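To keep things clear, I will list the structure first and then write my remarks on it.
Removed: one protein chain of the complex. Kept in place: all other protein chains.
The block that comes next holds chain A.
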Amino acid sequence: MDLRAGDSWGIIACLCTVLWHLPAVPALNRTGDPGPGPSIQKTYDLTRYLEHQLRTLAGTYLNYLGPPFNEPDFNPPRLGAETLPRATVNLEVWRSLNDKLRLTQNYEAYSHLLCHLRGLNRQAAAAELRRSLAHFCTSLQGLLGSIAGVMAALGYPLPQPLPGAEPAWAPGPAHSDFLQKMDDFWLLKELQTWLWRSAKDFNRLKKKMQPPAAAVTLHLEAHGF
């Protein structure tokens, strides 16, 4: 992972925060357990809620960044300078993802994205905007917890935190203000796209879990694919 000087402290702080706030695995109550169905539904609903919240937040933030970022026609080439998790995936590959991989990709993506979001420490930003960002981060944290819950219910291990993250790093070239704004732009874009993708991911999982039969048989089925 290519760490830039400006982001370094942010990343460190972010990693610490992620590890500290690692969502507690909900205690699995095997007796009378309705299965992962309801929590998948809840996760799906959360993605919709977040997507709605993001629309407002992104509009405000892009206005804060100013032109050309807030222009509707703004269509920059993606240089790939940012290290964001990409939602884009080959259609056939996406279709054939097994549930564990599907959930893991979602979990890892939102972990990274939350990390980056927390790094959006714009001193110049209005207090209102900072509040909205903080609120969104909290909601995103909730989504991560929800995904963790589903993975636990299905018996999948939570992905370990970023392996390549070590405290020492080589300071990269200074990030210009414009490039930093570009990174912010792509962060919001990628976040929005991930939320759209997650809605589809969780809908697919929901369909697989239906119909929710007796709790015990559901668990057997859940491990079958």
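We adopt the following convention: contacts are C-beta pairs under 8 Å (C-beta built on N, C-alpha and C of every residue); 3 or more make two chains touch, one makes a residue touch a chain; residues count from 1.
Following the convention adopted for this analysis, contacts and distances are computed from a predicted model.
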{"item": "Hidden chain of the complex, named as in its UniProt record, picked from \"Cytochrome b-c1 complex subunit 6\", \"AP complex subunit sigma\", \"Proteasome subunit beta\" or \"Ciliary neurotrophic factor receptor subunit alpha\"", "value": "\"Ciliary neurotrophic factor receptor subunit alpha\""}
{"item": "Sole residue of A:Ala87, A:Leu103, A:Leu120 or A:Met209 that reaches the chain not shown, by the stated touch rule", "value": "A:Ala87"}
{"item": "Positions on chain A where the hidden chain makes contact", "value": "48, 51, 73, 75, 77-78, 86-91, 94-95, 186, 189-190, 193-194, 196-197, 199-200, 203-204, 207"}
